[in-house]
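The complex is shown incomplete by one protein chain, all other protein chains being positioned as in the whole.
Here is chain A:
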């Protein structure tokens, strides 16, 4: 593969020899200052070459999807790589209204909004108690919660389907919200327990001595102090719940209740929509844009939120 220097703005082309060209391997010799310097230069060229290739491989499919969403169906099939002959915005409006993308968006916002609030509230309540109070069974409940992180969800899904059916929660937004919350609790409790342990206990004790109840201390003192942790775990859960595919596929099969990821997959396979590939691409890009925009704006917090659990 060739590396092109134009594809990635913001990256300076390395060295005098440019990004391409054969990589000369250093001959083994006692290292003097000079030699180690040239090793650095060669490595620098090589590093940039490899890094740029991967960057192109990441960006290319996404740009290709955006480009394709503006094409006519004919052009998509006859020349996938050529630029669109015009900006066919009608693909987008068709996807938004006729292909129910607007409904899927609404459903997703309702479900994710509800479960995000629920996850943060219930997760922080449980984590607070587990982190700061000593009582029999504390460890047991803690491990019960975090054990859920390593089990394959699909195993529980078969009986869960029938639990939901018996409770008349199947294909309802509130049912899906409750399940999202339940499956988000393991990581949330794990993360927030560690976080609450790091907060100074003197503040909470002072509030308690001043006559605040435990509940009041939690909501008015501890929760505001835990904001950075809540933001991290909130971003983690937001992305996880927004992108959730397995749970809604099994528990949420009613057409007008579908969430975004499900709706898109259905568009791709359904008979009624067959043939409208440009509309489907418009839908795909539409679904990608909010997350990508959020990622670019909150880049730091997203990365911190997603990697927070793994670094500890």
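We take it that contacts are C-beta pairs under 8 Å (C-beta built on N, C-alpha and C of every residue); 3 or more make two chains touch, one makes a residue touch a chain; residues count from 1.
Definition applied: contacts and distances are computed from a predicted model.
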Exercise for the section: Quick one: find the hidden chain's UniProt protein name among "Glycine cleavage system H protein", "2-oxoglutarate oxidoreductase subunit KorA", "proton-translocating NAD(P)(+) transhydrogenase" or "ABC transporter permease". Expected result: "ABC transporter permease"
Fill in the blank from the handout: Given A:61, A:200 or A:224, the residue that touches the chain left out of view is A:61
Fill in the blank from the handout: Cross-chain touch to the chain not pictured, restricted to A:51, A:109, A:194 or A:225, is A:51
Exercise for the section: With the full complex in mind, choose from A:107, A:193 or A:261 the residue touching the hidden chain. Expected result: A:261
Problem - Those residues of chain A which, in the complete complex, touch the missing chain - result: 8, 10-12, 14-15, 26, 30-31, 36-37, 39-41, 43-44, 46-48, 50-51, 54-55, 57-59, 61-62, 64-65, 68, 76-81, 122-123, 125-126, 128-130, 133, 135, 141, 144-145, 148, 150-163, 178-179, 181-183, 185-186, 189, 208, 213-215, 218, 239, 242-243, 245-246, 249-250, 260-262, 264-265, 268-269, 277, 280-281, 284, 287-288, 291-292, 294-296, 299, 302-303, 306-307, 310-311
